[in-house]
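Data block below; observations after.
The other protein chains are all here in position, but one chain of the complex has been omitted.
The block that comes next holds chain A.
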Amino acid sequence: MDYEIVIGLEIHTELKTNSKIFCGCSTKFGSEQNTNVCPVCLGLPGVLPVINEKVVEFAIKAGVALNCEILPFSKFDRKNYYYPDLPKNFQTSQYDLPIAVNGHLDIEVNGETKRINITRIHMEEDAGKLVHSGATISSSDSALVDYNRTGVPLLEIVSEPDIRSAEEARAYLEKVKAILEYLDVSDCKMEEGSLRCDANISLRPHGQAALGTKAEIKNLNSFRSVQRGIEYEVIRQEEILDDGGRVIQETRTWDENKGITASMRSKEQAHDYRYLPEPDLVPIVVDPARVAEIRANLPELPDARRQRLMNNYGLSEYDAGIITSSKAVADYFDQSVQNNGDAKVVANWLMGEVSKHLNSEGITILDCPVSPKQLTELLTLIEKGTISNKIAKTVFEEMWTSRKDAEVIVKEKGLVQISDSSEIVAIVESVIAANPRSVADFKAGKDKAIGFLVGQIMKQTKGRANPDMVNTLLRERL
């Protein structure tokens, strides 16, 4: 049977504030274990939390950017559960009055625009990290706790169950990530855990209004695993339903290596979090004027930037979309264009050579060894006819590894394009003389034969001959 897939995403993102949400400890990632801690984040007896105002500001920014209503009165609550990475055995979070509600985000999938509604955004503290003694949890006989992450501020962004496919889920997550990056409120590094995602998935027959029983999938730690995890879970549930079975409401974990989801706990084993209003913090009262000010000062967001790239540079919607899906890539683009680069050429290079190299090394554009200025200089050499497009790729390769400027490489390796017609004519004539067979073929109407002759010329010049001139001069002489 063909089912409708219903997905809701819960996105957790660490905010890039300097200090933690309720104390002055640093939020720096990768510090020595248990060095970014104090009595407050360690939950020692008698200490009290104090809200970091920056967290509220970032939450409002995210709320406004995701088209939410900012509640004028919200509060913190305690979510009670026992776990050794949670020193107080409760997480200070927001329950019935979160900072932002009723938002939405428009995404594009397969050329169509779709609106995903956002239920709520709330602020909370992150938990610590368990370091198990063995390779896996079950093979460990003890664990140590690193509290550096305890109290790092998090936003949880909860969508309505409006997502209908793994592709939509991925597109939604990518767009949320892009917006958070544009707002500069989160690093959104999934590999460092600063962006995490849980998916609630259920199936129902097409046309049925009631939702099917859902499973919550945790541990989706990359865009790829979000997509794969959802795809796997959909098939799992389809098979159960097709066999006349019933999906169990439970929490499942995605196993990236095995490529499956596995049960963590059922509804019966689910926690009763016994929420209660946090008595140690006062409610958060947000003046509408403050929201208006934050709204007025929002940076340019992905949609607006994409439109600008299309309007100002004539980029296609697709190209502009790809470039603006990451703030860092868009920044790279803007900087390159500002250095007098031709926008379309820059776009092609960004999506071509640059992107290819980044992917093969598994790094982001922030770590790109070729700066926007260097790239523009390379493109200028092509434009001036100093090197050909083909040679430029070789030069780029060299720039990537040696970090030298294009001009230096071109000079050192003698890659300057031969545009002197007498020099090219001499070579053309010698190649014609040496390949009578191909010349005959060409004259007999075999157009392809000219390719062989051009190849020979390029071979002799090590690719440096101006290709346009080679073509013209060769045809003149045949």
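Rule of thumb we're sticking to: a contact is a pair of C-beta atoms (placed from the backbone, for glycine too) under 8 Å apart; a residue touches a chain by one contact, two chains touch by 3 or more; residues count from 1.
The rule is short, and it goes like this: contacts and distances are computed from a predicted model.
S.K.: Out of "ATP synthase subunit a", "Glutamyl-tRNA(Gln) amidotransferase subunit A", "Spermidine/putrescine ABC transporter permease" or "Dihydroorotase, multifunctional complex type", flag the one the UniProt entry gives for the chain missing from this complex.
M.R.: "Glutamyl-tRNA(Gln) amidotransferase subunit A"
S.K.: Looking at the full complex, which residue from A:L276, A:A328, A:I363 or A:A434 touches the chain that isn't shown here?
M.R.: A:L276
S.K.: Tell me which residue among A:L44, A:I248, A:V285 or A:L366 touches the hidden chain in the full complex.
M.R.: A:L44
S.K.: Go through chain A and note every residue touching the omitted chain.
M.R.: Output for chain A: 39, 42-51, 78, 80, 82, 84, 87-90, 145, 147, 272, 274-276, 279-282.
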